[in-house]
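Shown here: the complex without one of its protein chains, the others still in place.
Here the chain labels run A, B and C in written order, and each chain numbers its own residues starting at 1.
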Amino acid sequence: MSSGMSVIVRTVTRFTYALIIVFGFYVIMHGHLTPGGGFQGGAVVASAFALALVAFGTAGLKGALNRHLLQSLEEVGALAFLGLAFAGVGTAFFYNILANSGSVFGGSDPAALASGGVLPLMNWAVGLKVMTGIASILIIMVIGARKEATE
Amino acid sequence: MIAETILQIVTLTLIICGAVLAVTLRDLLSSVIALAAASLLVSLEFYLLQAPDVAIAEAGIGAALTTAIYIIALRRTRRKEQQ
Amino acid sequence: MNALLHHAPVLLVAVPLLGAFAVPLVGKLGSGLRRFFVGLIALLTTAIAGYLAASFYAAGASPIVYVLGGRLSLPSGMVAPIRIMFELDGLSVFMMLITALAALAAVLYTSSFWKERSGATLKDSLMLLLIVGIFGMEMTGDLFNFFVFLEITSIAACSLVGFRVWNGRSQEAAFKVMTLYTLSGLFVLLAVGLLYGQYGGLNIAYLATMIGSGAALVDKIALGLLLTGLAMKAGAVPMHMWAPDAYGEAPGAASILLVANSQASLYGLFRVLFTLYGSAYSPQSLAWILIGLAVLTIIVGVTMALVQRDLKRLIAFGAVSQIGYMMLAVGVGFAAMTALQPSDFGFVALQGGLFHMINDAACIGLLFLAAGIVIRRAGTRDLQGMGGIAHDLKWTTAFFMLGAFALAGMPPLNGFASKLMIYESTFRLSPVLAIVAILASILLLAVFLRAFQAAFLGPRTEPTDVMRPVPISMLVSMGLLALVVVAFGLFPGFFVDRIVTPAAQALWSGRDAYIQAVMSGMGG
Partner (left out) sequence: MTGITTGFGAWNPIAWLLLFLGVVAGALFLRRFGNKQYKKNTGQTKVFLSGNEEPEASALHVRGAHLYWGFVDGLSAYYRRVRALHTGLLSDYVALFVGTLGVVLIVLVLSR
């Protein structure tokens, strides 16, 4: 698994890798305005990660991107989402506290990027959770496969 | 309208072809690729049915991630299915 | 209405969910802190459930509706029409109490069992997630959210079944359970999709009013899919095969949560039959499908339990047979309710069946928890290799005996009270059914006497595990369930009046109130 795939696959991966990640973050960022959102964008970013993992093998895994860090980030994403939901508990759970408040995300222009109250923040939280969660699943699978192969 | 109908019929036919290939192919890597192609076509069909939200999710999860996971899993086993 | 009470329904789901995601982070700080945190979350959840139930019954048991997201008006003045809501009636609150009991017992039990094993963080997280799913299934007023919570329980339950990753048997069981749960989830999703396509709504109360004019073919197919999918998750024969695998391989504390999970699926079945369809579509054949499945479940569950050699599989088949009793009672109640002339014995049957649910959770839970200790001490799950446990483990022996006697319906324990109600009402519909139920109950006593004789009696054997006293938290956990068994046994009238009757009334005549609570408040 550490060897990776052929030259063609690796070259194509080098070209598309960054594009996929940028598109994924775009989908997350514009989740409250256009189709997509945290889940879809997170999955797209994670698919770039999967592509790199399949093309380059575990050699492409940098030390910083280990699964413990990814899993911690996943918990942070989930807790951020829940925390935003809890923030509205003065009125109702999931109440949108920032909407119509006149603050950063509470503008009156419904088409602006900084609109929608807590929705963009929730998209970021979900996106973080999905991309790190799927990435750690992939890493666990690859590491498991490598262990079996060496044994 | 007519063009869209034809496009839908073609897409649906290709989805069925991909699904049948994914089940029948003995070469497991080809089978996975066929499944990915079917997923991508399902994603296109979702887009045609005006569900772009679902289409993005299907393209990301169905076509890219599951394929990657299948390929990783395939490394642990043989490429050809035994009779 | 104060703020805590107002938010209690959603807090029951949100607090364990917060716990489930915070556990891995807290776990990095130390295992003692993690166990304290998980225990705190469980206690908090139980306290909220108890508080909610107390105020619910004090307020006359009228349905509570909680709307997530509240009421938000857009700048254009339009009020957001999307409403995701929780709706609690007598049945939901009753099921919530069962789940809270099971959750508290499971978390208490597990807090010391896995002290030295790896993966304990994961197990705590998964158990809290399973609790979230069960609570959500029981409280949601939205059919699609019901499916979502069903899937949460499925995923958490599969992971808990396959928790012992080093064990091939548990991996196999987890794979089987996952496949079947996914299939049942797909059936439920298909039914939800059919209903959504037909009526353009997902709210249970809204759909109930739409079906109110008479069931079309699509409604019947959706009902069949929901009925079969949920009956499978509850473990009805002939779709019970996953249950012994799952109960047998899951860790001891997870088994009791799986029982609560099965009962939550049964709750979904009752909700669909009585509230979603109810008077709109209730042919007698539906009641007889339920009764037929129930009789099969009782007979096959008990007779297969008799020949099991594996202690946990034996208890699991006993649990399957008890699901049959609940389905039998509710089927009889449904038959009586939908007959041309409704008869009062149906209400008693519903009371008996629902009362049996909480009794079953306590007794089966007690048996599973005791069995966990026995298996750890004996070093095997094979009854053939066990014996003499009673010499060392006095309390465990007493708790196992109490659970077995109560489950088999020995007076004066709680199982007798609920089974008496089931027998007497079933006898009025069909004496044969009552006789089958009574004979199966006697056979169940024989089953547990066999397990008791083989595992606990006999000469002292050399334990494979190092001799250590049973941790206090496990004894407290079993003691809690034993207290429920004894209290419900000695004062059945008190508990039936307080908590079971509102639940039975919710099924018997609460359909209109359930619908009205949502539909009348839709505008405001």
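The rule is simple: a residue touches a chain if its C-beta (ideal position, glycine included) is under 8 Å from a C-beta of that chain, and two chains touch if they have at least 3 such contacts.
All values derive from a computational prediction rather than experimental measurement.
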Going by the stated contact criterion, tell me the shown chains that border the hidden chain. C
Of C:Leu122, C:Leu420, C:Ile438 or C:Met519, the one touching the omitted chain in the full complex: C:Leu420
In the whole complex, of C:Val161, C:Ala234 or C:Val348, the residue touching the missing chain would be C:Val348
Only one of C:Val38, C:Ala316 or C:Ala455 touches the unshown chain, namely C:Ala455
What residues on subunit C make contact with the chain left out of this view? 175-176, 179-180, 183-184, 187, 217, 220-221, 223-225, 227-228, 231-232, 238-239, 241-242, 245, 283-286, 289, 300, 303-304, 306-307, 309, 344-345, 348, 352, 382-384, 386-388, 411-412, 416-417, 420-421, 424-425, 428, 446, 450-451, 453-455, 457-459, 461, 489-494, 496-497
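Definition applied: only the chains that are shown with their structure count from here on.
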Measuring centre to centre, with centres taken as mean CA positions, what chain is farthest from subunit A? C
Rounded to the nearest whole Å, what is the centre-to-centre distance of subunit B and subunit C, using the mean of the C-alpha atoms as each centre? 38
Please compute the C-alpha centroid of subunit A, do the same for subunit C, then give the distance between them in whole Å. 35
Looking at the complex, which residues from subunit C come into contact with subunit A? 7, 10-11, 14, 17-18, 21-22, 24-25, 28, 66-72, 75
In their shared complex, subunit C is touched by residues of subunit A numbered 71-72, 75-76, 78-79, 82, 85-86, 88-89, 91-96, 99-100, 108, 110
If you look only at subunit A, which of its residues touch subunit B in the complex? 1, 27, 35-37, 39-40, 43-44, 46-47, 50-51, 53-54, 134, 137-138, 141-142, 145, 148-149
